[in-house]
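All protein chains but one are shown in place.
Let's turn to chain A:
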Amino acid sequence: MIRASELSVSLAGRPVLHGVSFEAAPGRMTAIVGPNGSGKTTTLKAISGELHLTKGKVTINGRDIARLKPWELALKRGVLPQSTVISFPFTVREIVGLGLSTSGAEVAGNDRTVDDALEAVDLAGFSGRFYQELSGGEQQRVQLARVLCQIAAPVSDGEPRYLLLDEPVSSLDIRHQLTIMQLARQFCEQGGGVIAVMHDLNLTAMFSDQMVMMKAGRIRACGAPKDVLTDETMEAVFGCRMQVGIAPARDVPFVLPQTASL
């Protein structure tokens, strides 16, 4: 369980988060949604431990992350950033392999693990390519493969592990959006936990168990997608008057921009 309690964060002296609290249970996929600048990424960064909290605390499996060493944290959770610019000519295999070598888990089966991770993100056969020559979406998937090398097993030593994903599908085509969301889903089903910052409300509704909807650094709604994604929250949070529909076959809510009254 990752538990964020009363998180407050200031960036460059400006308060960005105001008392954000929620829980992300293992086996469940938690999605953080909200308009641009609502504090989604900042929340994820606070949970990853890279930001200084002005108030509140984050625990991971009951342990305060402020008291964990970087390498202890690295064994409990992996983080996928929004985008990564690299100015050195690494090959794809070398980048993905970084996930292994820094977690101290370097063993004989290395190449197998790297190949498996690349296969999982549908990049089999890309290991010899240069990272800088790939498209944005491909680079994003290479980074995800690296994170999967760091956090290979969803459960280790009886403890669930977590993936923190910052807009994992934002620059992907629709097929790879589904591939990656399914991958995250699978990680949850095997006992791990996922917290993802998402923009696509429909993918979120389809794949997540819990939606955390933020506005202006505060949580405005939290719960199952069916309860969070309503006409009222769409208007209150996004300022869009639109109708939320329900896809009958799956009992999953969806929103179409065509329903908005502009």
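As a convention for this text, a residue touches a chain if its C-beta (ideal position, glycine included) is under 8 Å from a C-beta of that chain, and two chains touch if they have at least 3 such contacts; residues count from 1.
Just so it is clear, contacts and distances are computed from a predicted model.
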For this session: From the list "Carbon-phosphorus lyase complex subunit PhnI", "ATP synthase gamma chain", "sulfate adenylyltransferase" or "Iron chelate uptake ABC transporter family permease subunit", give the UniProt name belonging to the chain omitted from this structure.
Result: "Iron chelate uptake ABC transporter family permease subunit"
Seminar exercise, completed: Touching the hidden chain, out of A:Pro26, A:Gly39 or A:Gly99, is A:Gly99
Exercise. Of the listed residues A:Pro35, A:Pro81, A:Gly137 or A:Gly191, which contacts the missing chain in the full complex?
Worked result: A:Pro81
For this session: Sort through A:Ser21, A:Thr54, A:Gln132 or A:Gln186 and give me the one touching the missing partner chain.
Result: A:Gln132
Problem set entry | Per the touch definition above, residue among A:Gly19, A:Pro89, A:Gly136 or A:Gly245 touching the missing chain | A:Pro89
Seminar exercise, completed: It is residues of chain A that touch the chain not shown, namely 45, 48-50, 69-75, 78-79, 81, 84-95, 98-99, 101-104, 111, 125, 127-129, 132, 150
